[in-house]
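Could you have a look at this structure, given as structure tokens, before my questions?
Every protein chain but one is kept in place in this view of the complex.
Take a look at chain A:
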Amino acid sequence: MSRAPARERMGALLLIVPLLAFLAVFFLWPLWTMVRASVVDDTVSRVLPRTAAAIVSWDGQGLPPTQVQQALVEDLRQADDQQALGETVRRLNSAVSGFRTLLTRTTNAVRDGTDAVAVDLGDLDRRWKEPRFWLALRDAVPPYTDRNLLAAVDMKRDAGGAIVSEDPGASANRLIMFRTFLVAAIVTLASAAIGLPYAMLAAAVTGWKRTALLLAVLVPLWTSLLVRTTAWFVLLQNEGLINRALQAMGLIDSPLPLIFNRVGVVIAMTHVLLPFMVLPIYSVLLSVPRNLMQAAASMGAGPLRAFWRVLLPLSLPGLLSGSLLVFMVAIGYYITPALVGGANDQMISSVIAFYAMGTANWGLAGALGVILLLVTMILYFIYGRLSKSPQLLGA
């Protein structure tokens, strides 16, 4: 008896193996890599093992003893994996600017000299006489770190190990993160304000009118994001179509500032994301029986009241999932704010892109990603609670 269902279950499981494999390789594994990159910090202990072993006994006062310095010389002489050494240098330079040229110069000098000659680092480059370079080296020895996660929210550890805020003016990740959510929220509201009536209209009409309305939403979705954003650039600029037309009609004297500010970003992003709002609402409305509104009218409800008490509650599931889609996609936006936004409209993705592509600081890029993911998951959780709440659905 019990064997047949087990086999069936196995068969069913086999059917979803491709899906599980896909999720594991393209979702879980990259996610795990990102989380790992943000906390693992083993490059210094791996590439400079002697230094790492010697420097832990140093109390951090003044300069480290000679055996630490000689261990570093020996490590640099022995380091034969150029790419691994490069990672170490990048890690250290990210903590203290200047490590890059310092270590390159030191490595070259150490390799030119013979083994017998003891190298005096302080003579080689006077930066080795500054304790801050050695302290950064010591801080990089433990294999796990929270410095990236802290830096992602503008915090750091001070000399005593306590968590403190970054100096004002040194970093603005928190502000940019907040701005990212603010812009995404504005865009979601704007999409809802336009998308809801639009979807209702599309669901109410039939035949070629419905096709035309849906095509008007779908065609932009099939167009490249870059093309659409560039088109907005042409429309919104000072001598662009909108400003020219308004001036020709005599409505304004000088061009409205529509581009390189928040207005431009919200307009362009709302247009790009509108399909994600319209389509879920539309599909929900299609399943609403058409005679419900008539029934409401027959029971004495005016059009407004019927909308408020019947149609709106019924379209809420679509509105909620549309809002969630728009919001989630919006927080990752990068190209649109870069092209039509001003300096104050850059979102967190552009900061992540700088660390990932510009400086190859994948630890910090990963940490920013982790923070973004966490905040998004919290919002998703709130959404889950809200959408289950019976009052909201009017049930």
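Note that in this section contacts are C-beta pairs under 8 Å (C-beta built on N, C-alpha and C of every residue); 3 or more make two chains touch, one makes a residue touch a chain; residues count from 1.
What we mean here is this: contacts and distances are computed from a predicted model.
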Quick one: the chain not pictured, UniProt calls it what, "Tricarboxylic transport membrane protein", "Extracellular solute-binding protein", "Protocatechuate 3,4-dioxygenase alpha subunit" or "Lipoprotein"?
-> "Extracellular solute-binding protein"
Of A:Gln61, A:Ser97 or A:Thr206, which residue touches the hidden chain?
-> A:Ser97
Which residue among A:Pro197, A:Pro303 or A:Gly358 touches the omitted chain?
-> A:Gly358
Among A:Ala12, A:Ala170 or A:Met299, contact with the omitted chain is made only by A:Ala170
List the residues of chain A that touch the chain left out of this view.
-> 18, 21-22, 25, 81-83, 85-87, 89-90, 93-94, 97-101, 104, 169-172, 175-176, 179, 237-240, 259-260, 338, 342-344, 346, 351, 354-362
